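All protein chains but one are shown at their positions in the complex.
Here the chain labels run A and B in written order, and each chain numbers its own residues starting at 1.
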Amino acid sequence: MDEQFDFKKKYRNILLILITGGILVSLAAILISKPGASRIWANVLLNNQYFMGLSLGAAFFLAVHRVSQSGWHTVLQRLPDAMTTFLPVAFVLMLLIYFGIHNLYRWTDNNLSDKVIEGKKAWLNIPFFFIRLVVYFTGWIVLTRMMRKNSGALMTSSDLKYHNRKILFAGLFLVFYGITVSASSWDWIMSLDAHWYSTLFGWYVLIGMFVTSLAFITLLIWLLKRLGYLKYVRADHVHDMAILIFAFSIFWTYQWFAQYELIWYGHLPEETSYYITRVHHFKVIFFINLGVNFIVPFFGLITFNSKRQIGWVAIIAAIVLIGHWIDYWLMIMPAAAGDKAGIGLLEICMTLVYGCLFIFIVLRSLSTGPLVVKNDPYLEESLNYES
Amino acid sequence: MRKRNNIIISFDDEVPLLQAVKILRESKEIITDVLSPFPVHGLDEALSIKRSRIPVVGFIFGALGAILAFGFQAWVFTVSYPLIIGGKPFFSVPTFIPITFEVTVLFAGLSMVAALLIRSRLKPDISFKPVDERITDDRFVILVDAADEKTTLNRVKSLLSGIHTLEIR
Partner (left out) sequence: MLQSPLRTPLIEGNRKTYRRITSDILNPMMNKAGKFWYMGMTIAGLAMLFGVFMIFWTVWQGIGTWGENRTVGWAFEITTFVWWIGIGHAGTFISAILLLFRQKWRNSINRSAEAMTIFAVICAALFPLIHLGRPLLTFFIFPYPNTRGLWVNFNSPLVWDVFAISTYFTISLVFWYVGLIPDIGTLRDKIKKGLKKNIYNFLSFGWKGSAKDWHRHEITSIMLAAIATPLVLSVHSIVSMDFASSIVPGWHTTIFPPYFVAGAIFSGFAMVQTLLIITRKAMGLEDFITKSHVENMNKILIATGSIVALAYMTEMFMAWYSGVEYEHYAFMNRATGPYWWAYMIMIGCNVVSSQLLWIKKLRKSLVFTFFLSIVINIGMWFERFVIIVTSLHRDYLTSSWTMYKPTIVEFGLLIGTLGIFFTAFLLFIRIFPVISISEVKSILKTGDKNQHNTELNHEKTE
């Protein structure tokens, strides 16, 4: 129970080599294929959003479980905790958008004589955009840090006040997150299509974040088990993770459908422009998105036994991770890069770079403490959990 | 229903019930049935009850419902009486989805309940008499198949001598 993850030099080096290699190949891809500044910055935005989403979704997972006093996840707590340590890095990376802001967002162009965008100037202007960015990240970083701090304090002392504080910060996080995930998705993604709007957008992104984080946590469990750790995480825990991935993939699909169907049905030009671009010019990717994020987890995790084998669930989780990357791609690329959008060496390498960076930071955070929380009042319950 | 000769062993709690079931199964006694006022955790494994295939029934009928509902709507709108409604195409997939989903759920749910009632032979029947009227209250009963009542009775009594039973008859 006292096991600690040993972030061996071997793993560090592999990750660092992949990161360096990825950067080099990306640069080469840029020089050779000349994708244009918009597409490059769109990749930066896409990966920022995706990996920041993994951190936030992990915090959401913890917060919801703590507020509802669920015990089963206690044995897994350190994993999503570690994922939230990426947020400061995500903050810095998102600030970099400043340099590409004119390539990404049409509304930053002051010479546009566009009445619709003029009307939004109070919200969509560069200073306010960055003030909001700072506010979002500050709140997320501070609240997740407080959640981690109290979790850590509980491990050394057994004072229940830390446990209660964990729940308090979980509640505060949920309120702040609820508001800011909507607002940040409007700012960073929805405003790429400056004329378009959808009230569901924020919640759609929220669920996508949650499902991706669930998938990543599951993959982490698989990885750690392969390396010999987490022997006390049994089929019962895997079952519950699989149920969550199954259920929330269906919920994501429901939201996807709600947004699509209502816009399709209303047939209003100011709304349909979003889907026309995507369905007409990127038809294959559009339907692959739906297939991978719905069909695969639905049929892959529907039987009782399929949910209990970590190997199988990990495969589905990996597919879901790729699927939601495609979902973000569809949200961002057609709007930002237009004709130049595509999935090529540049996209793959940049995601690889970000991914390895994310894994590096998560594993490093994991290695700084025991893999299982101590003194948590729900720990015994979690270890003996039967589902 | 064939009348069987059964030894009736009663308990007032599920802990001795489970112990008794394990002992009886180890001694290869044939347990006809175990009756309880609520589903006892661990009893399914002790009796080696295989996981029911009712969910499979639900899945199959649900899929059938989906195909029927979607197909019917598609037929109505493309073959039987195509109408231009709101400028939408005849084969309008997004609008067929809600009803398809509802019919899927309806078929799946009703088929599973039907499967439950049929497999467990549950039907309205005024002449039904329970083995022991307190089973639905707080009694737990094991029915052991007894070809020869007297010897089985004595065997069972000796096997379960260490366990808190209420009566064995």
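What we mean here is this: a contact is a pair of C-beta atoms (placed from the backbone, for glycine too) under 8 Å apart; a residue touches a chain by one contact, two chains touch by 3 or more.
All figures in this text were calculated on a predicted structure; none of them were measured in a lab.
Touch with the chain omitted from the figure is made, among B:I8, B:I23, B:L47 or B:L68, by B:L47. Residues of chain B that touch the chain left out of view are 12-13, 15, 33-41, 43-44, 47, 49, 51-52, 54-55, 58, 62, 72-73, 76-77, 80-81, 83, 85-86, 88, 92, 95-96, 98-99, 101-103, 105-106, 108-110, 112-113, 115-117, 119-126, 128, 130-131, 133-138, 164.
Against the chain not shown here, chain A presents residues 67-72, 115-116, 119-120, 123, 163, 175, 178-179, 182, 186, 197-203, 243, 247, 250-251, 254-255, 258-259, 261-263, 265-268, 270, 377-378, 380-381, 384-387.
Everything that follows uses one rule, which is that only the chains that are shown with their structure count from here on.
Computed from the mean C-alpha positions, the centre of chain A lies at a distance of 41 Å from the centre of chain B. Across the complex, chain B meets chain A through its residues 51, 55, 59, 86-88, 94-95, 97. Across the complex, chain A meets chain B through its residues 257, 260-261, 264-265, 267, 302, 304.
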